[in-house]
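Right, I'll just put the structure down here and ask away after.
Every protein chain of the complex appears in place save one, which is left out.
Residue numbering begins at 1 within each chain, and the chains themselves are lettered A and B in the order written.
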Amino acid sequence: MSDRRPGLRRRDVLAVGLVLATALVITSLVISRRPAAAGADQQARGRELYLTGCVSCHGVKGEGVVGPDGRRRGPSLQTSGEAGAYYYLSTGRMPLGSSDEQPRRKKRAYEGADLDALVAYVASLGTGPKAPIVHLAGADLAKGGELYRANCQACHSASGSGGALSYGRAAPSLHSAQPREIAAAMRAGPGQMPVFSSREIGGRDLDAVVRYVQYLRTPRDPGGLPIGRIGPIPEGFVAWSIGMVALLAIVAWIGTRMPIRREVEVPDQPGEGSP
Amino acid sequence: MSRTTRARRAKREPVGRWIDDRLGVAKLARTALNKVFPDHWSFMIGELGLYSFVILVLTGAYLTFFFRASTTEVTYAGSYDALRGVRMTEAYRSALDISFDVRAGLLMRQIHHWAALLFLASIVVHLGRVFFTGAFRRPREINWMVGVTLLILAIFNGFAGYSLLDDQLSGTGLRIAYSIALSIPVAGTWITSLLFGGEFPGPDIINRLYVIHILIIPAIITVLLTVHLAIVVRHKHTQFPGPGRREDNVVGERMWPTYAAKATGLFFLTAAVVCFLGGVFQINPIWIYGPFDAAQVSSASQPDWYMGWLDGALRIMPGWEIRAFGFEIPNPFFPGVLLAGLTFGLLFAWPFLEARVTGDHGEHHIDDRPRQRPVRTALGVATIAFYVILFLGAGADVLSTTFGLSVNSVLWTFRFAVFVAPVVAGSVTYRLCRELCRRDGLPMASKVSWGEIPSRLLGRHRPPDASPHPAEPDEPMPTHDELV
Partner (left out) sequence: MTSPEPTSGGAAERLAAACFLLATAAAIGLAVVYWRGGQTQLEGIMLAVALGGIGMGIVVVAKAFLPDEEATEAREPLASPEAEVAKLTADLESGEAPVARRRVLVASLGAALTALGASLLFPIRSLGPRPGRGLKTTPYEGGRKRVVRADGTPVRPADLPEDGVITVWPEGHTDAADAPTLLIHVRPNQGFRPRPGREGWTIGNIVAYSKICTHVGCPVGLYQAAEGLLLCPCHQSTFNVLEGARPIFGPAARSLPQLPLALDAAGYIVATGDFSDPVGPGFWDRER
C-alpha cells in the first residue's frame, strides 16, 4: 500500500496506514453486517474447524504438509486467500477424503456460519485475494460474453460445458457454478486455472462475466433441443442416428412390397408378376 | 372407371397435344414412363441425396435473400441481448438476424444445415451400396467417377457454407483450411494468397466463398447430377440376382405410375424428416460461439461430420515434418493434403484397380451380394473402420470429457487403433462372408494370389491358363487368398 519513498516521513506512513486500516475494518464490518464481538467468535470457530478438518494436509499455519514419504500431502494455503478458500469449500472440492483424490464438485462439508468462519480463518493465514461480492443486477451481459469468449471459453468451451485439458486434466462445466464461486475462482486461479486479478478484470467486468456464465446455464435455445450446444459432434450423431436412420427406414418401407394389403386390382393386369 | 378416365383424357389431351405438336416428345415421354426400376429398397438411397439437394437449393435460395457476405464491421443491435453492442462483421450479423429477427428464418437455416448433413450422409451410404454390390464395374466406371466428384463437391460446399457465417467456430475452421492449403509444397503460399486475397483472414474470403457456395459449386453439382442420372438412364439400373433376372434385362417396376408415386412420396418424406430435425433440434448455435476473433478459440472445436475424418487425421498425426535445405513440408500436409488426395484418388481409381487385379474386364449388370466377394467386402469394411477411427479422433476431446479419460491416452489409443481396427474389422468381415456363403451354399469369387497383385496392377499379368479359377471356398491356404 505505502510506497517507501525516501521523502515520506515515518509518521505520515503510520497515519495513512491507520486511516486505511480503519477504512478496511469498517468496510468489512459493513459487508459482513455482524457485530464486532462476533468476529472473535468466528475466528475461534474457524480455527477449530481448521484444526479438525484441514490441518493434516495443510499444516497448522497453512504452510502445506510434506508426508514422511516425501510426497506433498497438501499445498500451502498462504497465498490462496479468501477467494481460494471460498472456491474450494463452497464447491465442496475441499476437504478431500485422501490426498490422492482429485478435487471435484460435491456436497459442501461446511454450511452457513461455519463456511464463513473457515473461509475467514484460512484467509487470515496469509495474503491472498478476496472473494469478491458479485452484483448481478445491472451487469452487462454482452460485455460479459465478450470477456468470457476472450478469457474463459478456451478451456470451459463457448457453452460453458467444460472441456478436456492435457494429461487427464479437465476444465469443469460451469453449469452448476454459483455466482460467487465463479468470481472467487477467477481471483484465486484454483488448480490449472490462471489467475484473473482485479487489475485485469475489474469489479464491473467481473460482474459481467459472472452474469454471462449464469446465463449459459439456461441460454436461449430458439432452435429447439440444444443437444449440448457444443456443435458438430452431437449434431453429426443426431444426423446419423435419427436423420439417416429415419430416412433409411422410410426407404425400406417404400421399397419393399407388402405391408399394405392391396385393396383394388387393376382390371387389365395379366397377373401378379413375382412368383 | 373407364368413363371417368375417358373424361379426364379428353380434358388432358389438348395440353399434351399442344406440347407434342411443338416438341414431338410423345415417344420419348412414353419411353421415360416405361423405364423399369429394379425392386430393391437400397436402390432408392441415391434418391435421398437428390432430394436433400433439392431441399438445400430451396432453403438456400431463401437464405440468400437475407444473408450478406460482407466483412464490414458493424455493431449488433438485434434482438439477441447477449450480443447487443458487440462489434462483428456484417456476415455474422445477418446470420444472427436470420436466426432471431427473420420470421421462419431460423427454421430455414436449420433445415438447410440438417439437409446438408443428410445430403452427405446419403451420398456416403449410396456410395457404400454401389461399392459393396460391385455396381461400379464396367460399364459404370464413368458414373462412379462422376459420383465421387459429386461427393468431393458436396464436402467442399458444405465446408464453404458453414464457413460463411463468420462465427468463432467457422472462422477457426477456415483458419485450419488456410493452413492446410499453405502446407502444400512450393505452391502453398501462392494458392492461399490467391484464394484468400492475402494473408489470413484476408479481405475477400467470405465474399468469394459465398459465390463459390451459392453459385459455382451448386451449378457444377446440378450439371453432374444431371449427367449422373442421364448415365443411369442410358445404362439402365443394375439388379440383384433373382428369378428371371439376367445380364441382358432389367426386372422391376415401371416408372409410371407406381414408381413415380413412390419416388414423389419419398421426396415429401425426406423433406419431412429434414424439416422435423430443423424445427426440433438446434444446430450450429452461432450466437453461443460469438463473432470470429483470430485470437479466440473454444474448447471442443470440431468440423461438421463429413470433414471430421480430416480433422481426426490432423489430431492423431504425430508431430513430424520434413525439413531439408531450408525447405519444409509441414506436418498438416500429410494428414490434410496427402491423405485426402489418396482417399479420393483411390476412390476414383477403384473400378480400374479391381478390374486389373481380378482380370475381369467384362460388363456386369447383375449386382454382387457382398458376401460373395469376401475380399472386396472386407477391404470396404476395413476402409470404413479406418475413417470411423479418424472421425472418432476428431472427437477425442469430447470423448475424454464425456468419459473422464485423458485426452492424451485417447489420442494414443487412436494412433494405434487407426491401424489395428481396419485389420480386425476386415478379417472378421472376411471370415463372416465365407461363413455366410458356406451356410447358404453360395459360390464365391475366384481366387487371386497376393503375390500376383503387383504384376496385375502394373498390367503385366499373363494368366497361366485361360480357364477361370474355380471357387474354392473351404481351403485354408496360408499363401493364397481370395481377392475380390
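The criterion applied here is as follows: a residue touches a chain if its C-beta (ideal position, glycine included) is under 8 Å from a C-beta of that chain, and two chains touch if they have at least 3 such contacts.
A quick note: this is a predicted structure, and the numbers were derived from the prediction, not measured.
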item	value
Touched by the hidden chain, restricted to displayed chains	A, B
Given A:G46, A:G163 or A:G236, the one touching the chain that is not displayed	A:G163
From B:A61, B:L194, B:A219 or B:V424, residue that would touch the chain that is not displayed	B:L194
Contact residue for the chain not shown (choose from A:G39, A:G92 or A:G224)	A:G224
Which residue of B:S94, B:S163 or B:Q296 touches the chain not shown here	B:Q296
Hidden partner chain, residues of chain B it touches	1, 34-36, 39, 103-104, 106-107, 110-111, 139, 172, 175-176, 178-180, 182-190, 192-202, 204, 234-236, 244, 247-254, 257-258, 261-262, 264-273, 275-280, 294-301, 311, 314-315, 317-321, 323, 326-332, 335-336, 363, 365, 396-397, 407-408, 411
Chain A, residues in touch with the chain not shown (by the definition above)	150, 153-155, 163, 165-167, 169, 171, 189, 191-197, 199-200, 222-224, 253-254, 257, 259-267, 269-270, 272-274
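Keep in mind that, in the parts below, only the chains that are shown with their structure count from here on.
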item	value
Rounded Å distance between chain A and chain B, as computed from the means of their C-alpha atoms	41
Residues of chain B that touch chain A when the two form their complex	1, 39-45, 47-48, 80-86, 99-100, 106, 110, 114, 117-118, 121-122, 125, 168-169, 243, 262, 265-266, 269-270, 273-274, 277, 279-285, 287-290, 293, 295-305, 308, 394-398, 400-401, 404-409
Chain B-facing residues of chain A, complex	141-143, 145-146, 149-150, 153-159, 161-168, 170-171, 212, 215-216, 219-227, 229-233, 235-236, 238-240, 242-244, 246-248, 250-252, 254-257, 267, 274-275
